[in-house]
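All protein chains but one are shown in place.
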Amino acid sequence: MATFIGCVMLSNLSIAVETEIRPARPAVQTSGIAVRRAELRVLWRTMLRIRRAEECIAELAEAGQARCPCHLYIGQEAVAAGVCAALRDQDSVWGGHRSHGHYLARGGSLEGLFAEVLGKATGCSGGRGGSMHLLAREVGILGTVPIVAGTVPLAAGAALAYQLRGEPRVACAFFGDGTLEEGHMHETMNLAALYRLPLLLVCENNLYSSHLHWSERRVLDNLHRAGEFHGVPGVRVDGNDVEAVLAAARAAAHRAREGGGPTLIECRTFRFRGHVGPSTDLDVGVKRRDALDAWLEHDPLLRCEECLRALGFEDLDGDTASVEQETGAALAAAEAAPFPEAARVLKHVWSSNPDGPYSPDGARREALCAR
Amino acid sequence: MATFIGCVMLSNLSIAVETEIRPARPAVQTSGIAVRRAELRVLWRTMLRIRRAEECIAELAEAGQARCPCHLYIGQEAVAAGVCAALRDQDSVWGGHRSHGHYLARGGSLEGLFAEVLGKATGCSGGRGGSMHLLAREVGILGTVPIVAGTVPLAAGAALAYQLRGEPRVACAFFGDGTLEEGHMHETMNLAALYRLPLLLVCENNLYSSHLHWSERRVLDNLHRAGEFHGVPGVRVDGNDVEAVLAAARAAAHRAREGGGPTLIECRTFRFRGHVGPSTDLDVGVKRRDALDAWLEHDPLLRCEECLRALGFEDLDGDTASVEQETGAALAAAEAAPFPEAARVLKHVWSSNPDGPYSPDGARREALCAR
Amino acid sequence: MRALTYAQAIREAHAQLLESDPRVFVVGQGLWSPWYAGGSLEDLDQRFGRARILDSPVSENAVTGLAVGAALAGMRPIVFHPRMDFMLLAMDPIVNQAANWSYLFAGQVQVPLVVRAVVNRGGEQGAQHSQALHAFFMHVPGLKVVMPATPADAKGLLAAAVADPNPVLYVDDRWLYSDSGPVAEDLYITPIGQAAVRRAGTDVTLIGISWMAKLALEAAQQLALEGIDAEVLDLRSLKPWDRPAVLASVRKTGHAVVADPGWHTCGASAEIAATIAQEAFSHLRAPVERVTLPDAPAPTSRTEEQAYYPHAGHIAEAARRALRWRTSGPDQYPEQRSEGPPEQCPEQRPEQRPDRRREEATA
Partner (left out) sequence: MRALTYAQAIREAHAQLLESDPRVFVVGQGLWSPWYAGGSLEDLDQRFGRARILDSPVSENAVTGLAVGAALAGMRPIVFHPRMDFMLLAMDPIVNQAANWSYLFAGQVQVPLVVRAVVNRGGEQGAQHSQALHAFFMHVPGLKVVMPATPADAKGLLAAAVADPNPVLYVDDRWLYSDSGPVAEDLYITPIGQAAVRRAGTDVTLIGISWMAKLALEAAQQLALEGIDAEVLDLRSLKPWDRPAVLASVRKTGHAVVADPGWHTCGASAEIAATIAQEAFSHLRAPVERVTLPDAPAPTSRTEEQAYYPHAGHIAEAARRALRWRTSGPDQYPEQRSEGPPEQCPEQRPEQRPDRRREEATA
């Protein structure tokens, strides 16, 4: 285990890309960092899969088929795709309320996601969590839950577990810009620096926290510097540039795995839909309408696609069709799946106590089971 | 009310004095900032009053007469004296577990303090708080309580109240270096910057939090920069140099009163006694024994006294005698005062409900009252 | 009297309080949003300015502490938590600070603070977006707790909470927001600590909290069809709660059902049932029944959600059970069995388990 006390170099990572709040017009060669051509195509496919799934979920929500609150990831796909491509299978990923993208970028089952969102027993969380609570241990999604900042200390704890066991694993927490307003984010950064935890802190700065623009919540636009006080180095990247994200995440993961400690990556991005549900939330915050128009021209998926076409990839339509097909099949399977039995409601309160806790209300419980 | 949103200048205050952890040998001309000669003498007297009171309380604790936990301020007197001298009568002061010095520097009654520490009904908190909970509204001590960081958001709230009412008042929170490890300190700094609150954040960095040296708790020695991320400017001063402290606090209070918002002042200092009680805690942390020897040569009271003598003040012994006399009289009065009636125990749970809440246990309550 | 919805009544109370008392201000999350607070704070920022209607960063702890400090400095803050679940981050300012300061300083200060906590559940939101934690705050000396069930009380109890010199937790449930009812136009106070008799009756007392008071009334209507005359009390205040009213009713009917929209163990229903059983001991003709949420977190799927939340039928059935006890005697009553302590279960890595050869003797 690494020494606990020491001084972390703040200049370990030098690939910070400063981006304006209003994106510049999309450029084909974005970050200037070489990503292998085949790899870029995989990233694009990952983003496409997220985009299509989110559009499906938007429709399910609109139709009232999905009842749980759904926070859509459309517009931010490059962050999940880029970061997850930098991780290894045995690394763990932790998320929040807006985590469909993280789950899918890690390779989580589409059917499991749709089923979960629909409240089906076959959902990735057994139909107990809905959109806001996802689990896919087989692909290293260790948990996404919607208490803002809730999983970030947990990710640090997983990183501590890896360190204590001497495993070369990394924990990665995704969270939004608003999340840095929670005090325990700062506590966690101090702990991570102090214990030199193998931790990636990925801040998806989409400029909004619910209805509030960042300028209604803080005075400085400097989120990548959130950990500086504690000795956690930070970088800022264009979060709509999947190559830039991947490069920053690779550097940070490498540093973490080598015992260098945590890194904060601020990814500047924008959600094209509203805070929750399929709408666009044009009625809130400052500047949202203008910003949306500008960011739509900066669509991470289209940018990547343009880039691939410029690189000579001609056969993207085949991928589009296969993603379409996969999505449709997964949705059909999820729709056909059963809801959980009502009588399951008291199970799993305690682990390995299949009947749940003693029922306080014997009669009611019997009634439940009889339904 | 000032505009909420805007960018705070980080360079408003330029008097930062960098000090080493190990103090240099005491120098007669300390900060180079002109403080009027008469004022310096008052500061010295304030420090002396604190020192003598604390020594008395150490004895009361040792003798078992004071039973509540007492966190002594000996060694840090220049911070309370300097900061409080920069405040006005109607400003409020908030503190923590180690706040005898803050209370006395504001002019709180010695008898009220001794009585409180002894658990007497005449104590400044009515004998309900002991050493760790002090109140003296008549001198603007709005409350000191021992939950680490507990009163800092409260101080910000008082500052907000002044701002909302358009009063030219300032709230001042004293806290230790360990306190910045609590997340809500960071939340509070963001709120204070965002709302431009008239708030002084005085961090007394005595290098220890309980038994732990700062290097066992963080990787960087940079507490004055704690608010930078949020747009709260910070300065670092030699906390054993009462003139330097006063100058920094004056600048910060002026800035706050003018609508410039909060300032963090890190005062580097050292407690000569242990974390709690009269001992010196030589058995804990790294380097405590060496550090104590070095800091004892840097005694804020002696430094100020040397300075006064160099300035030609010859009659300091008279002051010493009068402080001695005042302390003795206050102690005698406190010792003679009665303990609270046992039957009072259920009172004040709710304000203006003199009998306290309904008693859950009627019989027991009667028994209580009969004792 | 004109009718308002519950949400409108809350909004009107805020507006009138802000109008009549310059010390009142509101701080918390969602105050500048058109949808966040379900209409209960709509446009207040436009009417009273964003200096008095402060939408805040996601910093529950410091924002609540800020309100406590402002209260100590002479203001009358209402700190708004759009979900009680998030308020768990603010337990220190509420429990350690607000609740204690009057006592700590022997009555020299008061904390005239309103902590408004919204319970927002159902809709497949799940375990972290559903909790009704009023029992926590009932447990803490120094706090008061109110849970209005009608539009009229939503207004009157908010005014009472603001007028009270103590920290008051005001809990409103989104399930009530669209309920409509008569609300007086002027500002008025519904006294804290007084239950309301929603229906007079002689056979059994149904004591309801928040929307369970509504269900209790529904249950009473069902029971009436069977010739059972239930008295329905809407508790309204949980701390202090109206012991005289509850005890008087139970002493009259001899039967009680407590219906609480919180968890069972150590919930509000435990306190009320224990108190009735102790203080109306000789009048009780059957055990006090408790209808609560089961001791489980909130699920999400519609099937489990449906099973999780009690209905009026559960309250009616509990009342019948109590009344059957009277007629048929204890032997007919199916006494509840505890499953006992759950057995120790297999570890993730069994070989690492501590030595269990020795089981310590208990006597």
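Order of writing sets the chain letters: A, B and C. Residues in each chain are counted from 1.
Criterion: a residue touches a chain if its C-beta (ideal position, glycine included) is under 8 Å from a C-beta of that chain, and two chains touch if they have at least 3 such contacts.
Just so you know, these numbers come straight off a predicted model, no measurement behind them.
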item	value
In the full complex, displayed partners of the excluded chain	A, B, C
Contact with the hidden chain (one of B:E54, B:D91, B:E182 or B:E204)	B:E182
Option touching the unshown chain, where C:E12, C:D45, C:D173 or C:D242 are the choices	C:D242
Residue among C:G30, C:G193, C:G208 or C:P261 touching the omitted chain	C:G193
From A:A158, A:L180 or A:L223, residue that would touch the chain that is not displayed	A:A158
Contacts of chain C with the absent chain, listed as residue ranges	16-17, 20-23, 61, 74, 85, 88-89, 91-92, 95-96, 99-100, 103-104, 110, 112, 126-128, 133, 135-136, 138-142, 152-153, 155-156, 159-160, 162-165, 184, 186-198, 237, 239-240, 242-244, 263, 265-271, 273-274, 277-279, 281-282, 284, 286-290, 294-297, 299, 330, 335-336, 338, 340-342, 344-345, 347-349, 352-360, 362-363
Interface residues of chain B (partner: the chain not displayed)	67-69, 119-121, 127-130, 132-133, 145-150, 178-179, 181-183, 209-212, 216-218, 283-284, 339-346, 349-353, 355-365, 367-368, 371
Contact set of chain A toward the excluded chain (per top definition)	1, 4, 92, 94, 125-129, 133, 135, 137, 142-143, 145, 147, 150-162, 164-165, 171, 183-184, 187-188, 190-191, 194-195, 340, 344, 347-352, 357-358
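The rule is simple: only the chains that are shown with their structure count from here on.
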item	value
Per Cα centroids, the chain farthest from chain B	A
Chain B and chain C, separation of their C-alpha mean positions in angstrom	40
Between chain A and chain C, centroid-to-centroid distance (C-alpha), Å	35
Chain centre separation (chain A, chain B; CA means) in Å	44
Sites on chain A at which at least two other chains make contact	181-183, 216-218
Multi-chain contact sites of chain C, meaning residues that touch two or more partners	57, 59, 61-62
